[in-house]
Every structure is written in structure tokens, then in C-alpha cells.
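What follows is a short report on a single structure.
A protein chain is absent from this complex, but the other protein chains hold their places.
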Amino acid sequence: MKNSISTPTDRLDGPEKASGKAVYTDDIRPEGLLFARTLRADRPRARITAIRLPEIPDNYFIVDRNDVPGRNRIKMLEDDWPFFAGEVINHVGEPILLVVGPDREKVADILNSIEVEYEDLPPVLSIDDAIAAKSPIFGDDNCFAAYSFRKGDPDTAFSTAKTVIEGEFKTGYHEQAYMEPQGMIGSYKNGKLTVTGSMQCPFYVKNAMMQLTGFKEDAVQIIQATTGGAFGGKEEYPSLLAGHVAVAAIKTGKPVKLVLERGEDLAVTTKRHPSVSRYRSAIDENGRVIAMEADITLDGGAYAGLSAVVLQRALFAAIGVYNIPNVTVRGRVMATNHVPSGAFRGFGAPQAFFAVEMHMEQIASELGMNPLTFKEIHLVRQGDTTSTGGVLRDEIKIHEMLAKVLKMSNYRKKEGIFASKKGRFRSGIGLAIYLHGCGFTGKGEEIIKGTATIRKLAEDRAEILISNVEMGQGAQTTLRKIVARILELPIQNIEYANPDTDRVPDSGPTVASRTVIIVGHLLESAAKELKKRWNESETLSVSKSYRHPSYIQWDQDKLQGDAYPAYSWGIVAVEVEVDTLTYETAVKGVWTVHDVGIAIDEEIIRGQIEGGILQGLGYASLEVMDTADGAYRQHSFTDYIIPTSVDAPVIESELIDNPYEYGPFGAKCAGELPIAGAAPAYAAAVSHALGIEIHEIPVKPEILIKRAVK
Amino acid sequence: MSQIIQFTLNGTPVSLESDPMRRLLDVLRDDFSETGVKEGCGEGECGACSVFLNGKLVNSCLVALGSIEGMNVETIVHFKNTPAYRVIEQAFSDAGAVQCGFCTPGMVLAAYALLKNNPHPGENDIREAISGNLCRCTGYNMIVDGIRLAAKRGEGKW
Partner (left out) sequence: MVKSYRPRTLEEALKIRSETRCIPYAGGTDLMVRYRRGAGLAAGFDQPVLFIGQLAELTQIYEKNGELTIGACVPYREIIHQRHTPEILRQACELIGAPAVQNLGTPGGNICNASPAGDTLPPLSVLDANLTLQSLSGERNVSILSFFTGPGKTILRDDELLTAIHFRLPHFTVEGYRKVGTRKANALSKVSFAAFMLKEKEMLADIRIALGAVAPTVVRSRELENRLIGQPLTDLAKLLPEILESYGKLILPITDQRSDANYRKTIALRLIENFVLKEES
């Protein structure tokens, strides 16, 4: 039976967005506003030997590292990423200085007349270069982070194997391509710094500003503006832009706005890490995988950023949804003189799922087995251990989901018909099975210890006070719905403004698909308490802070235990048609079933699923981003191709209820999950259509024609 | 060289002394505070800056101010007060067509541009009509559903 909370509610932010009234960063125009533009390095690695400035007119300013009041390093895991370049620049597009002033034409003129002299240094321009470490740029081995862990006894399994099958799998850069380019506005008045902008993580920005300025906590205020999409791209990078407008505002005493041009945004902001994965599997005489070894290498770019955690999520996903008794997982993220890679929906998992799903396809094909049947016999079940030795405690409905997808897509029938199809147009169908660990990896939630507050207001109203943001994913509607339902008030009576760090507690960043399962759960318990105490007083606030469930154990040093508190699951089948005249591929249908616990709102979840799947299909097919001499070759939306409405397939999507004890109304996570399977399902479908193995995305016609035609 | 350029903006004649090579997009946002017209790419690829020029859908980032002398410009600011808008907005809402919202005003105008000429569009007509309006959130199908729903409900309103 359908859970009643899941019934769709009108999105509360819909009308103001549709009518153009919603205020995004670039729509904010305070009195006395100055505009900033950035002078950027035009080469991957060099020492700056001279900067020649033109005469700077009154009311115009140059802002650089010498203006930083505190520390010129973005606060992150490793504080290695400067706001403004130091003496040595490490990637194309690295910001050197800002030109700030009231008239944009004049700012542009000044910017264009600045000359920079460089002394080039040998750059590291590929993962292979980085591994060779001839002229290291980080430590002595160019390695930002490396991890490995084992389960069972893989050595013995490999030595007794009947067959060993190996494969290498590659994924390219992937650009978030949120429709609203990144932007920030800073102001500084009476000793207080305020930064407003497009972001996912107000307290990340706040902590970064405190380190940048050396200001006390109460002298830094961060406000989220309506955010036009983010997908992880506005997780860590906004701290850098915030730092720029902050320093400029402090220097000039006026509000300063910095909004990236689209081409600039493409050129300098973080992307999904390119990956190279080597897999090796030991197969016994019954055709079962008895051991699997995965070795994943990521291109981290010039600064460490969040790369280490991205790598962790990739490694914890490396064995996919399969119960393999003996496992070795290794990985590293390398420093190169590329633009830093960073957070993007899925956070390392899509690379791993592409590799493991294609490796399973490869093994099946080399053993002469049906790929789906082969995957099916290896699927995990409730009670199995994960590759890190954690326990899959909750019910796993993957077999039920699979039966559903097969029926919806008529999979088995098409599989047979398509394989025997001849002629110019070839059809194929492929399927991927995936999961997503909900919330932060490892001890993340314990470290963040998010707090959520609900405040009772007059006239049967209440306000949600959290630092999580609406960025398109539906947090406004979903979280208000949870609270409204418990307080038994109309949803319109629940307020939830864009977070302002002066008003809200730190409930953590809007990342890792944690907003509903973690923060929603805190709100659920706060609302329950508030409901009980509703008549106590006119002004009542209830706060709840995260408490780690005691049964979830994690050892961060050994990477052993439960890497995540819970998992959401998905299966996607993709049908393609390849025109063998041009090797262009069209997606003809997509069928998908997800287990996200209980959907707080079916329509919002459908939006997450369809958007995530199309983003994943783009990753697999059209979205080519590569580098030459350290710079991306794609400079605009004319070159970096994301799917249009005509490219988008119809997606038939269903949910399966599987309530989770510690999620609000039984909800788990949903935002990142659907992107994980689209690429391997697409690649498997193309592989099925053409009878060739696919080891690399994007699957470009340029590559297919080389592979398929002698 | 500044020139005086006159055009009609949302039904009101306006006159502006300005550089004729400025983009209509900037003129609307900077001189008339029409911030519902968005810049997503500045190259005519994304459609976030869509407006009506003499009743036809155009990308305002590709229009030089000097080229619109004597023409009619209609933006979301004006269109949002029409019955047609209300039908489209409600249909978008019911279909879950709005997520981050940055593409939405442009998408709404593209939907209207289609419906006023083709009140009973097929699936392909709808997809082609919004093919110049990029959306990264929805996967488009819920927008297509919204336009289909608007077509059904909006009989006679176009």
C-alpha cells in the first residue's frame, strides 16, 4: 500500500521561480555595488616573475593575496588550496588577482591591460605523468591520498582460480553544468563580513571565511541566495569565490559581486574526477567470482580539495552490489596540474559503478554467460558483509526490484531479439544495479554532529532552522512536509528561509544525500517533541543533534566496519539504437526501480531520479570534456554538450517501499543514487547492440566506429 | 557612440540613450531590473534569457539593443500577469516541472510560444519547442508533461 506521506504536494518554491521573482545571486543589486573580475593564469605550472599593472583610476582596485587578512588557504581537509595564487601557479585558470570597480566596462579594460610574466615549470598533465613523479608537485610521489583494504583471503582465491579475468576501465571529466553559474556577493560593514551567494554548504563557507580573515565567529555571516542547481559543484568551490568577494569587500568597504561567466565556470570550477580502474577477478569452475581486486586511480588536479573523501566513496562502491567472498580494493588520487577535481553527485561512486558493472559484463561475456544472469547469482543479500566488513542489516529488496524492471522493460525478450538483429540500425539493452551509501562516509556524521531546530511562531506557525539549502532538489517542500505532517499543520504554516548562518544552527552541509535521512530525521524528532510541548509556551524552540546509532561501527584507520548507516538501491535498464552508418546512438527507453526507503514526495523523487538518470546518460554519451596543455578543450555550452529535450528519453520509473527505522517516515537517501547506474547500463546496451566490449565513457561515435569497423 | 533607441517594453514605450551594441539581456537586467530574464550561457545555447521580440521567442543575449528600434519586447515580468501564464504555471507545478528554477521563466515562455501556434502539440512538437532551453535538473520529461497538461487545460487561452 502506498504510504500517505508520499502523495505529491505542490512544490512551494514553484511559483516564485516560474514567474522570475526568485532572487538568485546575480539578481541582488545593493547600493554602491562594485563588480569583480578575475585575472587568471593561462598556463598549467609556472612561477610568476612579474605582474605589470596599468594605472588604476579612483574607485578601482586590485585585490590579491597581499590583501588577505588571515590565511590564504581554503579550509578543507588539507589546507593546500590558495584563494589567490602564490608565487607559483599550479593550474590553468588559477586566480591571481581581482580587478574591482563600479563600471564593468572599465573593469574589463583594466583586466585586459594587465601583463603577467611567467617562468614556466615542468607540468604534470596526466595520471601517468603524476605516477612517474619526475618533477613532483605534491609530496615526493604526487599522491594526495591512497587507501587499501581487504576482505577474506584473496591471495588464496586467486591461486586456486580456474580463470582470472582482467580489465581496465576509464571515465572522463564530467561537468555539473548547473544552469546558474557560480556567484557571490560580499559586504563588510562595522567589522562584520557578510557573504551571500549560490552554495550548498553555508558553514563550509563560514569556516573558510574565518580562516581567511582571522575574524571571530560572530563577525562572519553567510547567507544562501536562491541556488540554480549545484549537483556537488557548489559544495567546496563557493568557498573560493566567497573568499574573493570577502577580501575585496574588506579592502574597498563596499559590496562586491563576482559572478562567473559560463565559459569561466566551465574552465575553472571543479568537475567529476577522471578515473582509470583496473579490475581482476578470480573465477572458479562453477563460473562464480571467488575473488575480485579493484585498483582505482583518480586525477585530483592541482589541489587536494575533497579528493580523499571522493576516493573513499569510490573504493567503498568498487565491488558494486555483489557478494564476493574475497576482495582487495586499492586506490589513490594523484596530483596533476589540472584544474582541481571535486564533488559531483555520486562523489566517486559513478566511476566505480561504471568499472565494476562493465567488469561483470566483461567476465560474463568471456565466460560465455548471460550478463544479467551472471550478475544475479552474485547479488548481495540481507546479512551479507560489505567489502569493508560492514553488515547489510536492513532488508534488501533487489530481487523484487529486478523482477519489476525486467517486466517493465520486457528485458529478456528484447535481449534475445536484439542480439539477432541485422542491418543498419542495431538495438541493444543493458542493465545496471547499484546502491548508494546514505549520508557521510565513515565517521563524517559523528564529526559534523548536525543540529536542527524548529521554532514555534505565533498563529500556529513554526520555522525550520537548519543550514541545509534548497538548490532544486526539493528540500523546501520535502522538509516542510515532514514537519507539517508531525505538527499537524498546513505545510504553508511551516517557514524555512534560505539559511543565514546568523540565524540557523549548523545542521551540516547539503551533500552526500544526507538532507532527508539525517537532517530530516533530526527535524522529525524535533517536531515530535515540539508537538508534545506545543502548549508549553508561546515561544518555544526544540533542537536535536545527531547521535550516531551505537550498532554502527567504523574504524577510519583500517577502513573496516559500516562505511554508511544505510543504503538506497536502484536498477536501471537502458535500450539504445545505434545507427551503424554514423555510429550515433539514440536512447529509446529507460526503465528504472528504486528503493529510497519511503519517498517523502513521490513527485520530487521522480524529479531526482529522472534528472539523475539523464545526467548519467550524458556522462556516458555526449558529455566530452578533455584537456590539452592542462586546459579544458571545451569552452562553452556549444562545445560541452549536455542533453536537450530531444535527446532525453522517456523514463518509466517506479519506487518500492522499504522503510528505514532511522529515517523520517522511513525515508533513506535519493539525490545521488540515480546517477550511478545510467552510464554502465548505457554502455552495456551499446555493447549488446554492437557485440563489442566497452571499457570507456563517454562512448563517443568517434571511438565506436574505430572499434566496430576494421 | 551612444544612440537613442526606442522600443516597447511590456506594453510601455521606452527610450534609452545607450550603446547600441549592448545585449538586450543586459539592458533588461541592468536598466529595467528585469531579473527574471537570466543569463545561463551568453551564447544562445541555454534559453534562460528567452524573451518575446515582436511576439517571437528569441534569446536576448543574442540581440543587440540597436537592432530592436521600434520593436515590442515582452518578458516574463509582463507575461506572468496573463491567464495563459497561470495555466502554464499551474500545469508546471502539477507535473513537477520546476526544480532549481533557473531555466523555468525561459521554459515557460518557450511553452507559450509553442502553444499559441500549436494548441494541440504532439510529444515531438513539445520536445522541439523547448530544445533550446537547457534544464539540468529534471531530465525534461516532467516539463514535457507540464506542457502537455497546459495544452489540455488551456483550451482557448492562447
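The chains carry the letters A and B, assigned in the order they are written, with residues numbered from 1 in each.
Criterion: a contact is a pair of C-beta atoms (placed from the backbone, for glycine too) under 8 Å apart; a residue touches a chain by one contact, two chains touch by 3 or more.
What you are looking at is a predicted structure, and each value in this text was computed from that prediction instead of being measured.
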{"item": "Selected residue (touches chain absent from view) among A:E105, A:E119 or A:E446", "value": "A:E105"}
{"item": "Selected from B:Q3, B:S33 or B:N81 as touching the chain missing from the view", "value": "B:Q3"}
{"item": "Contact residue for the chain not shown (choose from A:D10, A:E78, A:E261 or A:E654)", "value": "A:E261"}
{"item": "Residues of chain A (touch criterion as defined above) contacting the omitted chain", "value": "26, 35, 37, 104-105, 108, 259, 261, 424, 581-582, 584, 586, 622, 624, 626, 633-635, 638-639, 641, 643-647, 701-702, 705-706, 709"}
{"item": "Where the missing chain touches chain B, by residue", "value": "1-3, 19-23, 26, 30, 39, 42-45, 47, 50, 53, 56-59, 61-64, 66-67, 69, 110, 113, 127-133"}
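Assume only the chains that are shown with their structure count from here on.
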{"item": "Residues of chain A touching chain B in the complex", "value": "8, 10-11, 13-24, 26-27, 29, 176-181, 226-231, 261-262, 471-474, 603-604, 606-607, 610-615, 636-638, 642-646, 648, 650-651"}
{"item": "Of chain B, residues touching chain A in the complex", "value": "29, 33-43, 45-46, 48, 75-77, 80, 85, 88-89, 92-94, 96, 98-105, 108, 126-128, 130-144"}
